[in-house]
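Input: a single structure, listed below in C-alpha cells.
In this view, the complex is presented without one of its protein chains, the others remaining in place.
By written order: A and B. Residues from 1 in each chain.
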Amino acid sequence: MLTILFDGIAYGMLLFILACGLTITLGLMNFINLAHGAFAMAGGYITVVMMNRYGISFYWCLPAAFLLTAAIGAILERTLYRWLYQASHLDQVLFSVGIVFMSVAAADYFMGGQQQLINLPPELSGRMEILGVGIGRYRLFTIVVCAVLVVLLQLILSRTRFGSRLRAAVDDRRVAMGLGINVSFVFALTFAFGSGLAGLGGAMGAEILGLDPNFPLKFMIYFLIVVSVGGTSTISGPFLAAMLLGIADVAGKYYVPAIGPFVIYALMIVMLIIRPSGLFARGAGR
Amino acid sequence: MMRGMLLGAASLVMALAGTLPAAAQEVVKIGLILPMTGPFASTGRQVSAGAKTFMEMKGDTVAGKKVELIIRDDAGVADQTRRIAQELVVNESVQVLAGGGLTPLAMAVAPVATQAKVPMVVTSAGTAAITKASEFITRTSGTLPQYSLPVGTWAAQNGIKKVVTLVSDYGPGLDAEKWFTKEFTSKGGEVSEAVRVPLQNPDFAPFLQRVRDAKPDAVFVFLPSGVGSLFMKQFADRGLAEAGIKLIATGDVTDDDILNSMGKPALGTITGHFYATAHDSPENKAYVEAFEKANNGMRPNFMSVGGYDSMALIYAALEKTKGDASGPGFMEAVKGLSWTSPRGPVSIDPETRDIIQNIYMREVKEVDGELHNVEFETFAALKDPEKAEAK
Partner (left out) sequence: MNAISQDVTAMTDSSAATAESRAAKFMKRRNRIRFYEILVWIAAIAAIFVAPTKLLILTEIAILALFAVSLDLVLGFAGIVSLGHAAFFGLGAYIAGLMALHFIAEPVVGLIAAGLVSGVLGFLTSFLILRGSDLTRLMTTLGIALMMAEVANQMAWLTGGADGLGGFTVGPILGTFEFDLFGRNGYIYCLVVLFLVTMIARRLAFSPFGLSLKAIKGNPMRAGMVGVPARRRIVAVYSLAAVFAGMAGALLTQTTSFVSPDVLAFHRSADLLMVLVIGGTGYLYGGIFGAIIFTLLKDWLSVVTPQYWMFWIGLILVAMVLTGRDRLARWIEFLPDRFSRKEAGR
C-alpha cells in the first residue's frame, strides 16, 4: 500500500520535472510549445551519449543535460521562436509540431531508431526497505531532485528580481519595456530555462520512461495533461496535478487493472469540466 | 473564360497523373512494405536490412530473371499499407508482396492479395490467424503461440510451480498469455495471476508490485521489444530477482538488437524464440558477418531473419516455378518448401502455409564481453499450435 503510494509520488514527480518547463513557457510566456518533448528528448540523448560513449558519471550528466538543452533552447528562441510570441495559438501549435517532426527524424538519423538505455551508478539502482516499505533508490532520488526544483522555482519566480521582471513582461509587454526591462532578454532567458528543465527531465526520465526517437510524440500527451489540469498560472498547480495524476495512475493500475488505462484520461476530463482553467486558476486565467 | 478553365483543369489533372508504369518482362518485382518511420521503425529497418543482405549474398538473379526489390514505408498505418500494396500491384506490376510489420498491417493487405491473386510473404507479424486471411499468404517469421508454448513446457519441466503472467494488453500479448498458460497448466503448473499492461504505459511500477506481492516462482513476460528492455531494468530495480522470482519470457523481451545495452539486469533471463544472433551454424555466421558489415555494426535480430527468409522463400519458389511468379503457381511451389535458414532448418507447412521451425530456449549470458542469447535447449520442428488444434 505505502509502496504504491511511494511509486505514485515518484512517478508524479517525474511527470512534474518533465512538464514544469512547459508550464513556464505556456503559463508565463503564453506560448503553446508542443515541442517541449523534443527538448526533453535532447536532454535524454545528451545523457545517453555522455554516459555510454564517454563514460561520464550520471551525476555530471544531469547538469550537462540541463545546460546544453538550455543552450539549444536559447538558440532556437533567438532564431525562431521569438517571431511567434504574438502569433495565434494555432500557429504556435503548428510551428512546434513541425519542430517535433524534425527532431524525431533527426534523432532517428543520428542515433538510430532503437531504445536507448543507460546504466545507473550502483548506489542509485536497486531498492531498500524502510519500515517495511520497499523504496526504489532511483525513485527516491527523483523525489528529492524534484522537491528541490519546486522550492527553487517558487523562490525564483516570487522572490527574485528576475521573477518580478518576468511577470511584469508577461502582464504588459509595453509597459515593462517602458520601465526599462529588457523584455526580449527576459523571454529568451526564461525560454532557455524552461528548455533546460525539459532536458533535465528527459535525462532523469530516460531510466524509467525509456528513450527513442518517438519520445516527443509519445509523452507530449502526458505533459499536456499535467499542464492543463494544473493550470498554467502557478508552479504549485501543475505540481499538485502531476502528483495527483501520478498517484491515481499507479494506484489505478495496481488496484483496478481492468480500467487502468482510462484512469488518467477520465480524471483529466473530469478535472477540466469542473475547473476549466486549471486547479488553481488565478483570476480569469489567460 | 471557358478555355482558361479547361486549361486549368487539364494541367491539374496532368500534374496528378504522373508517370505511367513501364511494362517489365524479364524482371520479377517484389514490393516490400514496412513501417520505416513511427514507433515500429526498428522493425522496418531490421527486416529491410535482412532482405537486402540476402540479395547481396545470393545475387539478384534467380531462374534467369532479375529480381527487383521495391521498399516502401507505411509508417505502421494499416490503410497506408493497403493503398501502397494495391498501388504496387496495379501501377508497378509488382508480382510478390512482402512485409506486414504488425498484425493489422498484414491483415489489411490480405484482401488485396486475394483479389489480385498476388502472393504475400509476411515477414514479421506474429498473430496466428494471419495466414487464414488469404489463400495467398505465407509467413517467414513465426507465431506467438508457436514460441510461447515451449516456454510453458520448459517451465513445467524445470521445477517452476507457480507463475504470474505479464503481457501487453493487445492481440499478440493475449495470444502469448493463452498458450503459455494452457501448456503450463496442462503440465501441472499453476498460473496464479494474469497481469495485463496497457500498450501506452510509461511506468511498470504498479504491475511489478502486483507480481511481487503474488510471490510466484517465476513471471512469464511478453512485451514488444523496445518496451521489454525498460521492463527488464525495472524488474531488476524492484528486486524481484532477489525475492526469488525468475524471469522467463518470449524472445521479444531480450531483442538482440538492444540486448547489449540492457546491461547486467538482463543476465540470466530465460527466453524462448526462433532466432538468436549467437545461433551456432555456418549459415548464421556468414549471415551475421554480411549483415553487420552492411549495416554499420548493427546486430541482426529475429525481425531481420524474417526479412532474410522472405527473400530465401521467394527465390526458392521462383526456382521451382522456373521464374513464374503468378499467384496460384507460386503458392503451390511455396507449400512444403524447406531450406536451411540462419536460424536453423525451416519449412513451410503445406496445409497452413505457415512456417515450421525450431524453437530454442536461451539464456542471456556474457560472450566475449557482449550480452547474447545463448541457446541451451531445442524444441524441433514446431508447427503453429493454434492451427494444429483447430483441425
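Definition applied: a contact is a pair of C-beta atoms (placed from the backbone, for glycine too) under 8 Å apart; a residue touches a chain by one contact, two chains touch by 3 or more.
Just so it is clear, the structure is predicted and the values come from calculations on it, not from any experiment.
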item: Sole residue of B:Thr37, B:Thr123 or B:Gln146 that reaches the chain not shown, by the stated touch rule; value: B:Thr37
item: Selected residue (touches chain absent from view) among B:Glu56, B:Asp79 or B:Glu242; value: B:Asp79
item: Option from A:Leu28, A:Met50 or A:Ile99 whose C-beta touches the chain left out; value: A:Ile99
item: Option from A:Trp60, A:Trp83 or A:Phe185 whose C-beta touches the chain left out; value: A:Trp83
item: Hidden-chain contact residue, picked from the options B:Ala116, B:Leu259 or B:Met361; value: B:Ala116
item: Residues in subunit B touching the chain absent from view; value: 1, 5, 8-10, 12-14, 16-18, 20-21, 36-37, 41, 45, 71-73, 75-79, 82-83, 86-87, 89-91, 103-105, 107-108, 110-112, 115-116, 127, 129, 133, 169-172, 174, 198-199
item: Where the unshown chain meets subunit A, residue by residue; value: 26, 32, 80, 83-84, 87, 89-91, 93-95, 97-106, 108-109, 217, 221, 224-225, 227-228, 232, 261-262, 265-266, 268-269, 272-273, 276-277, 285-286
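We take it that only the chains that are shown with their structure count from here on.
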item: Subunit A residues touching subunit B - in the complex, by the definition given at the top; value: 3-4, 7, 10-11, 52, 105, 108, 112-117, 119, 125-127, 134, 136, 138, 207-210, 212-214, 218-219, 222, 249-254, 257, 260-261
item: Complex contacts: residues of subunit B adjacent to subunit A; value: 37-39, 41-42, 45, 169, 195-196, 198, 200-203, 205-207, 209-210, 212, 225-227, 229-230, 233-234, 236-239, 257-258, 261-264, 298
